[in-house]
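The other protein chains are all here in position, but one chain of the complex has been omitted.
Let's turn to chain A:
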Amino acid sequence: MAERQAQGRPEAAALPPAIELRGISKAFGPVQANGDISVRVARGTIHGIVGENGAGKSTLMSILYGFYRADAGEILIGGRPTPIPDSQSAIRAGIGMVFQHFKLVPNFTVLENVVLGAEEGALLRPSLARARRELTRLAEDYELDVDPDALVEDLSVGHQQRVEILKALYRQADILILDEPTGVLTPAEADHLFRILKGLKAQGKTIVLITHKLREIMEITDEVSVMRRGEMVATVRTEATSPEALAELMVGRKVLLRVDKAPAAPGRTVLEIEDLRVRDGHGVERLKGVSLTLRAGEILGIAGVAGNGQSELLELLGGIAQGTGRVRLNGTELDLSGRGCNGRARRAAGIAHVPEDRQHLGMILDFAAWENVAFGYQDAPEYRAGRFFMDNDALRAECEGKMARFDVRPPLPALAGKNFSGGNQQKLIVAREIERNPDLLLIGQPTRGVDIGAIEFIHKQIVALRDAGKAILLVSVELDEIMSLSDRIAVMFDGRIMGLRDPARTDERELGLMMAGMDGTRGAA
């Protein structure tokens, strides 16, 4: 185990590290999620943790937060051995955690969420008043402003995340752990988050940041630890490393950080969309007349800030939502509002769909991996035994094959979907959809929360599908991903297409302007 422990800031060097883990191990049945992990995090620094999907990052932090108990090893906080059997102990030790999936009560106000579980005395009022004062102070100190009286369900994802941070700070956290905090944020929100984190660091707080985005590691961390397959392979000073070096440490080989693809050879028109409109449950129009065409052998990337209608577009095409307008697939009209508007009919027509929200749409978390292989294709003849029965043996075999071909880890078909790390869940879903060999692939946020090795792999699969003459509609909030994968880019803003661009003749600045609703002027495709 090559551990190069660097020192933190000079004045912190004499102090004991804020966190020290010694020999932490944790197994889930046959899966060794953490093996003999030791690491120190200096006080008042931002410490990054990177590693492939399933490397054990979340598990390690869950142990630190008392969510799991380690099989072996020791935790020292501020130099003192501190057993952390549960989250209460973690909070008492000054540790706060912001999970990737927030743990807020949607129909409570911000204030109530912050106080929840930290109420003092039998009456709520004094606690709320105190919290209100505290929130005002925190908002001033750290740019953490949110309306204390807003309902959490009305807040954007970025603001909800701030509430999570506020919750931790309200409980006097000195150490803040953030697990993939930017996965769900827009670039602007991510920038804001980083300003907050820098402010916290300036106040002497210690921050542990898990992320897959090496750019973020380079930008904000002081030190970075790399995990691979349950082990800590290195801890280095950020200044002394580079994204390429980190990627190689993570994956154990050289990784291509950009997409390698030949120019597109578009063929016949596969998808024609005219004047699509969708209203949400409140009657608000979310798609306001979208028209697009997509040809075989082409990747059309939809760029845009989350919430500008991309999700509605995917859901309408995927048969999940209803709307009006006209959609023709291979010349045949699709039903957009009648009984034929459902996922089953769309799959039969040749559309596969990797949904943006893989945990709540793309799979059943409680189903075993092999059961999820059939999800959406439960009618497929090769998964059936006779008219009524499922062929469970065929499914298990198919799952093993997919796990091998897509390098899903751990390759255990019987493991429940929820027990795979996010990136491996995504690989399972992508494998399921791409291997149906669809005429049209709808793919939303294909690499959200996915490690760089797997990003490279998933991108390759998408390009291979394109080269096989299929049409691909890609939605992503990652401009990098849109720019490097797409053959054409459509920018969406406020339910409309702002314009089409050729990726070779545009840049992030122009796309950024269009995403903000301003007309781009150059390089129309």
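By our rule, a contact is a pair of C-beta atoms (placed from the backbone, for glycine too) under 8 Å apart; a residue touches a chain by one contact, two chains touch by 3 or more; residues count from 1.
Following the convention adopted for this analysis, contacts and distances are computed from a predicted model.
Enquirer: Select, from "Nucleoside ABC transporter membrane protein", "Fe-S cluster assembly protein SufD", "Carbon monoxide dehydrogenase" or "Putative GTPase ArgK", the UniProt-recorded name of the complex's unshown chain.
Expert: Per the UniProt record, that chain is "Nucleoside ABC transporter membrane protein".
Enquirer: May I ask which residue of A:S89, A:S156 or A:N392 touches the chain that does not appear here?
Expert: For the chain that is not drawn, the touching residue is A:N392.
Enquirer: For a quick check of understanding: of A:G318, A:G350 or A:G453, which residue touches the chain that isn't displayed?
Expert: Residue touching the chain left out of view: A:G318.
Enquirer: Just name the one of A:I196, A:L317 or A:L361 that touches the chain not displayed here.
Expert: Checking each option in A:I196, A:L317 or A:L361, the one touching the absent chain turns out to be A:L361.
Enquirer: Decide which residue listed in A:L292, A:A306 or A:A374 touches the omitted chain of the complex.
Expert: A:A374
Enquirer: Decide which residue listed in A:K167, A:R295 or A:R346 touches the omitted chain of the complex.
Expert: Candidates A:K167, A:R295 or A:R346; residue touching the omitted chain: A:R346.
Enquirer: List the chain A residues touching the unshown chain?
Expert: So the residues of chain A touching the unseen chain are 28, 67-69, 71-72, 318-320, 342-347, 353, 355, 360-367, 371, 374-376, 378-379, 384, 388-390, 392.
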